[in-house]
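As you look at this complex, bear in mind that one protein chain is not there, while each of the others sits in place.
Residue numbering begins at 1 within each chain, and the chains themselves are lettered A and B in the order written.
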Amino acid sequence: MSVLLIAEHNNKEVKQFTFNAITAASQINDDLHVLVIGKNADPVAKSISEVPNVKKVIHVDNDIYENYIAENYTPVILKLSENYSHIICSANTFGKNLMPRIAALLDTSQVSDIIKVISEDTFLRPIYAGNAFATVKSTDKKKCITIRPTSFDAAPTSGGSAEIVKGENTDPSENTKFLKKEEIKSDRPELGTARIVISGGRGMQSGDNFKLITAIADKLNAAIGASRAAVDAGYITNEHQVGQTGKVVVPDLYIAVGISGAIQHLAGMKESKVIVAINKDGEAPIFSVADYGLEADLFDALPKFLEELNKLNTIQK
Amino acid sequence: MKILVAVKRVIDYNVQIRVKEDGSGVVTDNVKMSTNPPDDNAIEEAVKIKEAGKAKEIVAVTVGEEKAQETVRKALAVGADRGILVKASGTVEPLAVAKILQKIVEKEKPDLVFMGKQAIDDDCNQTGQMLAAILNWPQATFASKIEVKEKVLEVTREVDEGLETIEVSIPSIVTCDLRLNEPRYASLPNIMKAKKKPLEQIDASELGVDIKPRIEQIKVEEPPKRKAGIKVSSVEELVQKLKNEAKVI
Partner (left out) sequence: MSREVMEYDVVIIGGGPSGLSAAIKLKQLNAELNICILEKASEIGAHILSGNVFETRALDELLPKWRDLNSPIKTKVSKEKFLFLGKKKSFSWPTWLLPKVQQNHNNYIISLANLCRWLAEQAEGLGVEIFPGFPASEILYNDDGSVKGVATQDMGLDKNGEKKDSYEPGMELHAKVTIFAEGCRGHLGKELIKKFDLNKGKDPQQYGIGFKEIWEITEEQHQEGLVMHTAGWPLDNQTYGGSFMYHAENKQIFLGYVIGLDYKNPHLSPFDEFQRFKTHPSIKKYIENGKRISFGARALIEGGIQSLPRMYMPGALLVGCDAGTLNMPKIKGSHTAMKSGMIAAETIFEHLNQQKDLAIYEEKFNKSWVYEELYAARNVKPSFSWGLLLGIIFTGLDQIIFRGKLPFTLRHKHADHETLKDAKDMPKIDYPKPDNKITFDKTSSVYLTGTNHAENQPVHLRLKDPNLPINYTLKKYDEPAQKYCPVGVYEVQIVNGSSKFVINSQNCIHCKTCDIKEPSQNITWVTPEGGGGPKYGNM
């Protein structure tokens, strides 16, 4: 049977994570159908139909789907579910909110937040905040799965031409109303969700020197992190702390500057995709997890780093 | 109004998780257990609502082994009035917990059910939504602010893009985020008093729900260790590698 993926979007654009979920879903079964529920979401359906991995797009359009409400999405999906062996979406707040509702009504035990597809019923998922990996096998007939988007590459977004079919809407729930949405706009991305994080440690020597970090963060549109020693010394406030007792971050790029790499710090960043360490002590433990290590005095290296970045004109905002 | 709060007993968040050598799970013997952190927020919120005169009774419920009592006692010490322990051993998946809670809801008839957004052991993030589905109640997940109005709740949710506010009618299910409030301490006098509060024990088998696991855990292993990469000799080289090799800038 085919697999059904629920797309996340804002009625105009597809959310990036959906492309990662498409990759995972097509590893389970290549007969992949994507469901787009929205209001005037034709551009969304169209973009998804261009993804080569997608075999069919089902588009359900109605005013009641302007905002995403799990109670309204669920019956649409349940109605379609008969034809599918797997129902899938990404494990961000959208999918986390929605999928268990579907799973419960299908009397299925959901498999959350998978990071690897082993076979069509067996998956790898992190438990205990990533401190252990469990291989689990679902014995339910229909499988409800959420996918950790950062563990799968995004699918290519052009070259395909899947058919788009219209689906039927269902009655909306009267018990849940959308009131408003405030997108948090700040000059700098949030530490927890930033694509790039640059962190300073005790090697920075003062709060003032953090401006070297800030300048690079501005350039890379990165969030600013810190070690606890830097926080304790008063160089920066504790919302910036990364680690066991601070935030856990999983950016594409993590740059550790003047941080020795204590295990409590690593606990908060070792899942980052690419780690860069700048430290003058060649034996600092941070180098044992860094993809790229630069043994240098940060007061020389940071200004040069900024200079080199300025020479590039390709940095994505 | 009556609020039911589900609390789970998990390995304390300060304890370093150790995977068993035979791959059958993680070590839990003689390991310090505590209340799942966002469940503390759930209890706290219920107590605040009661203190504001908007709720009459708070019932704390847990599903688990005999020792999970401690978790209910802790909830009683910070302000719940009554406790329920549904005894079940072995693996109880979120779907099964939701089915058990459904029975408790039918019996207790609460107006609201508060729970944590996610348990820090299995990180499933399912139970609240599943309970809402099988009760056909509205759900407000990842709540970072809750306002009790007449017949409805206004809930601010922490979603990926920022904050979203929804209104759900009562009865409903709310799952709580860590930022909802700051849980109070269980003070010694209150712990002493909590020992005298009623705690009912029910055997899961009496509830007539199927709680057999549907997911087979094949093995649990340590996450792969990260390996050291290379050392670069200059800033120029670093930037080149980041751009052309890692493709992250």
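As a convention for this text, a contact is a pair of C-beta atoms (placed from the backbone, for glycine too) under 8 Å apart; a residue touches a chain by one contact, two chains touch by 3 or more.
None of the values given here were measured: they were computed from a predicted structure.
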Contact set of the excluded chain (shown chains only): A, B
Selected residue (touches chain absent from view) among B:Met1, B:Ile191, B:Val209 or B:Ala246: B:Ile191
Among B:Asp12, B:Glu51, B:Glu66 or B:Glu221, residue touching the chain not depicted: B:Asp12
For subunit A, residues in touch with the removed chain: 202, 205-206, 232-233, 238, 244-245, 262-264, 283, 285
Interface with the undisplayed chain - residues on subunit B: 12, 14-16, 18, 21, 27, 29-32, 34, 182, 184-185, 187-189, 191-192, 195
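Basically, only the chains that are shown with their structure count from here on.
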Averaged-CA centre spacing for the pair subunit B and subunit A, given as whole angstrom: 22
List of subunit A residues in touch with subunit B within their complex: 69-71, 74, 91-94, 96-105, 107-113, 122, 126-140, 173-184, 193, 196, 220, 252-253, 270, 273-276, 282, 287-296, 301, 304-305, 308-309, 312, 314-315
Of subunit B, residues touching subunit A in the complex: 11, 16-17, 19, 26, 93-95, 98, 120-134, 137-142, 154, 157-169, 172, 213-223, 226, 228-232, 234-236, 238-239, 241-243, 246, 248-249
